[in-house]
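This report concerns only the one structure given below.
A single protein chain has been omitted; all remaining protein chains appear in their positions.
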Amino acid sequence: MIDLPDLTAVKSALRAQRIETPSWAFANSGTRFKVFTQAGVPRTAEEKIADAATVHRFTGVAPTVALHIPWDRVEDFRALRAFANDLGVEIGAINTNVFQDNDYKLGSVTNPDAGIRRKATDHLLEAISIMDATGSRDLKLWFADGLNYPGQDDLRDRQDRLAAALREAYDRLGDDQRMLLEYKFFEPAFYATDVPDWGTSYAHCLELGEKATVCIDTGHHAPGTNIEFIVAFLLRAGKLGAFDFNSRFYADDDLMAGAADPFQLFRIMNEIVRGDALDPAYGINFMLDQCHNIEAKIPAIIRSVMNVQEATAKALLVDRAALRTAQQSGDVLGANAVLMDAYNTDVRPILAEVRADAGLDPDPVAAYHRSGYQQKIEAERADGQQAGWGA
Amino acid sequence: MIDLPDLTAVKSALRAQRIETPSWAFANSGTRFKVFTQAGVPRTAEEKIADAATVHRFTGVAPTVALHIPWDRVEDFRALRAFANDLGVEIGAINTNVFQDNDYKLGSVTNPDAGIRRKATDHLLEAISIMDATGSRDLKLWFADGLNYPGQDDLRDRQDRLAAALREAYDRLGDDQRMLLEYKFFEPAFYATDVPDWGTSYAHCLELGEKATVCIDTGHHAPGTNIEFIVAFLLRAGKLGAFDFNSRFYADDDLMAGAADPFQLFRIMNEIVRGDALDPAYGINFMLDQCHNIEAKIPAIIRSVMNVQEATAKALLVDRAALRTAQQSGDVLGANAVLMDAYNTDVRPILAEVRADAGLDPDPVAAYHRSGYQQKIEAERADGQQAGWGA
Amino acid sequence: MIDLPDLTAVKSALRAQRIETPSWAFANSGTRFKVFTQAGVPRTAEEKIADAATVHRFTGVAPTVALHIPWDRVEDFRALRAFANDLGVEIGAINTNVFQDNDYKLGSVTNPDAGIRRKATDHLLEAISIMDATGSRDLKLWFADGLNYPGQDDLRDRQDRLAAALREAYDRLGDDQRMLLEYKFFEPAFYATDVPDWGTSYAHCLELGEKATVCIDTGHHAPGTNIEFIVAFLLRAGKLGAFDFNSRFYADDDLMAGAADPFQLFRIMNEIVRGDALDPAYGINFMLDQCHNIEAKIPAIIRSVMNVQEATAKALLVDRAALRTAQQSGDVLGANAVLMDAYNTDVRPILAEVRADAGLDPDPVAAYHRSGYQQKIEAERADGQQAGWGA
Partner (left out) sequence: MIDLPDLTAVKSALRAQRIETPSWAFANSGTRFKVFTQAGVPRTAEEKIADAATVHRFTGVAPTVALHIPWDRVEDFRALRAFANDLGVEIGAINTNVFQDNDYKLGSVTNPDAGIRRKATDHLLEAISIMDATGSRDLKLWFADGLNYPGQDDLRDRQDRLAAALREAYDRLGDDQRMLLEYKFFEPAFYATDVPDWGTSYAHCLELGEKATVCIDTGHHAPGTNIEFIVAFLLRAGKLGAFDFNSRFYADDDLMAGAADPFQLFRIMNEIVRGDALDPAYGINFMLDQCHNIEAKIPAIIRSVMNVQEATAKALLVDRAALRTAQQSGDVLGANAVLMDAYNTDVRPILAEVRADAGLDPDPVAAYHRSGYQQKIEAERADGQQAGWGA
């Protein structure tokens, strides 16, 4: 079993950790087969922010909430920011949406139609204007663009179009703004996707400049992909900008982070700790991006935050000196054992202490259930149109 | 190159081939991200049947159309059958839908709630009553049932519940009616699916009796699965009842049959021909089950029918005697070459002749485009609610 | 955090647990690219058994060792049994090998050549004779048979040949003997494998009779396969006979059990505990089947045994009543949390106590390293031909 000598530093790092929640995860979501609605689901951007603030209130480590445009479009984004601040949270990354307009059936910034490309690129520029108002640092770009059939469009031309749109948006970024380029293996495109893997995202970011970095969505890889390798590689290259945490058994299942393969989440956080990249000052945006199709949304997000915390705590417990010694001496089993010792440790007591030290309930899920918040929103939000992915 | 000695028999087999089209493929469909609507899409079961009849009019091999309940529910199914007959087609398999009601969030026939199981099972029984009215032979069952999270429900109890519901439905089948049990690797359930593979379906069918057989949806397998092996195995066991043809690069992409891996479709049809199972009298229901999210629907279905025909024609051209000789003598390259010779043959001229012999246009897609049908439905179906998966 | 009320029962179950080690895992192994030899590797069946006995001496739960014929062929198997007994272990399953003779290039029991099929089947019968001598209960069958190219042989004929060979071997089994039929997704065959999945194995076992059951090798599945579903299904059907434990990130990597996905191993053991199938009296043979290509072999096997123990301990800690209540009430998050509470518990102290209670060192790996056994075998086994997969 592992000795726990430096809990002060571990707890300090855990206290400083920041995880961003996504406004859309509080809304209804589903599969192509069915969206099951839930009671109390927010109807407006403000209500989504209120839910995010609630998650922060119980976890203490989720002080920012990412928005999705146009889903969260409001008249006055400065007012929205003030609203958020009043609830104790900040607006985080601005996510663009160029996949839910009929025009985008065959693509947005890579569409063969120049007019549609213009429209999509303008949306990217609009999002940066929104960032000016919300004070957001990060423009997060995910493109659903791709092809369903071989021959449908020219793979290479689409890269040219993509590069042009990215360049235009990049050049519009302010001094303190950044671009995060997400990649995805497939879906909704079923033959070819225009940014299918980290290599494609990395290559474009490299060409764009230092304000462009890669966003790793943990559910967007081919089966068997070693995600922590990508983390290590991008950290070494200075090009890892953000995570979209979620988990999956099959495709982009968008389950709670850490639910499908907690050991993988630990290995990812282990590379983060090894690369001294956990501290918010390093600049990585650790976001959740999930769909709670059948489980209660706010508790699921609280649980996801806790899962990331637990993986982080275990990563912080890795005995780096012992690990390095074993690695350098070629002791395969010894090195693996050092890592596993940390993973096999029950870190929940440590996190309970961290929370108690911060004046929080050591069990955020139980505290949420006792708080009456769920009953309140179910009562208050009975009327009107619930927000969903398309709302 | 291959000699083509027995084109009479080949053409005869191609003329006798039957492919069933799915009513829902004429309707709007999409991904969880967006459903892109198309002009002229049917609004009623009747309009879907009219589209199916049109596909049959141009291909000559698609004389039946499968229905999906409740999507295609009408007041009078006998009248619907008569309507179809007037257009030259028959009603094919009745597909149940126990996944789009809010009650089914945690499952239908495997739900932990007995009341919901009752409701779902009653729907299966209702579908058999509809079969009585439509004259359908096949009850096709696909269950979206499954779990998103480990522990969410008891895997084994759910098998007991599944078996009970299947038994009740099976016992309700008439003498000339059959049950087709489909399996699916994942989606919409993302951790465990209650009928995830052919083994599960086969085991239940075996227990149920001879009227229960397996339905193979070509898009419902784990990556790398050898589907033709399953075909061969089930033919040997007398338990292959139907196909849902479509194609995929990644998951259940539901692309046009033969679009993603035409060689695989050929290998599947090769096992069918090898097993003397192509003839409609054998009893296999060769259905399409596809989603034409971005391409024109009727031409896509015509094209899919043609792709199945071409794969079949190639399979019919395999020199069985030469193949067996090479196989028996352990001539790996020779045996493979016999198969590839057939696959590499351009069978389009043969199929053009088969069509011409039957009084059809040799190019069904071009004929459809010239026919004015598309313009007609786009004009006539401008008002009202288009049918979608949920319509 | 979890309450630990019933540690008496948990410890009792852990004490009764039995894990079988494979003789060949003590020998050299590698990939097609290279076999890296290690110092002290056994040269004979006796030395392999001595290593297995050593694993048992330090873990206390590995009292049987599986043999592989012809790798472990000796003149006198009764003497080998006595030798094993003297070291405190019993001979476990007899594994057949019909893949390393030149005759088997195109298959063994499914070979198109009847003479080669005869030879292969005779080997199966010989293995049963060896079982008579060793007192083994289990005949374990894995066939490398399959095809590399489409058309190479007839898929269906090969099933007929397989069934005939299995029947002949089955009928030769004594009253207390069983047949375990293993399946494998691919490798060494790269197009089609004759027993590729549990469905195929299950179907043959069902036809053979009650002495035939399925062996699940945890590395033999398509990507994404839910193995615990298969466990639950086969337990329900009374057809789960054995495990070959190992772990994998990609293919049949044969890494240490629990090394790649410890959560999956826990979920598997959770189904075992849920099905009351852990007790040796239930009849499942929990075997390891691994290749320690780059890590020290005996410590790797000790570690693997411990990993299975830890997964089992966590499964035993699952609060079954709470789980069932949450499942029945449709509380997705609550049910998942019950499972995760057990998984997140650090069970190493419990196992240390179980070992101490049994007079063992609480840390078997450290005890092994201190024991001098490794130095002893490295000195004693310096000459002669080390055993490898083919030795």
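Note that the chains are named A, B and C in the order they appear, and that numbering of residues resets to 1 at the start of each chain.
Note that contacts are C-beta pairs under 8 Å (C-beta built on N, C-alpha and C of every residue); 3 or more make two chains touch, one makes a residue touch a chain.
If you're wondering where the values come from, they're calculated on a predicted model, not measured in any experiment.
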item	value
Touch criterion as defined above, residue of B:51, B:187 or B:310 at the omitted chain	B:310
Hidden partner chain, touching residue among A:112, A:135, A:362 or A:388	A:112
Residue of B:40, B:241 or B:299 touching the missing chain in the full complex	B:299
Residues of subunit A (touch criterion as defined above) contacting the omitted chain	106, 112-113, 148-156, 159-160, 185-186, 191-193, 196-200, 202-203, 206, 221-226, 228-229, 232-233, 235-237, 263, 267, 271, 274-275, 323-324, 326-330, 332-333, 335-340
Subunit C residues that touch the omitted chain in the full complex	29-34, 36-37, 99-100, 102, 104-106, 144, 148-150, 185-188, 190-191, 223, 248-251, 253, 255-256, 259-260, 293-295, 389-390
Contacts of subunit B with the absent chain, listed as residue ranges	1, 223-224, 226, 249-250, 259, 261-263, 294-296, 299-300, 303, 310, 332-333, 336-337, 343-346, 348-349, 365
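To be clear about the criterion, only the chains that are shown with their structure count from here on.
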item	value
Top chain pair, ranked by how many C-beta pairs fall in contact	B-C
Same-site or different-site touching of subunit A by its copy subunit C, using the half cut	same
C-alpha-based rotation, subunit B on subunit C, 0 to 180 degrees, nearest 5	180
Residue numbers of subunit C (touch at least two other chains)	223-224, 226, 263, 332-333, 336-337
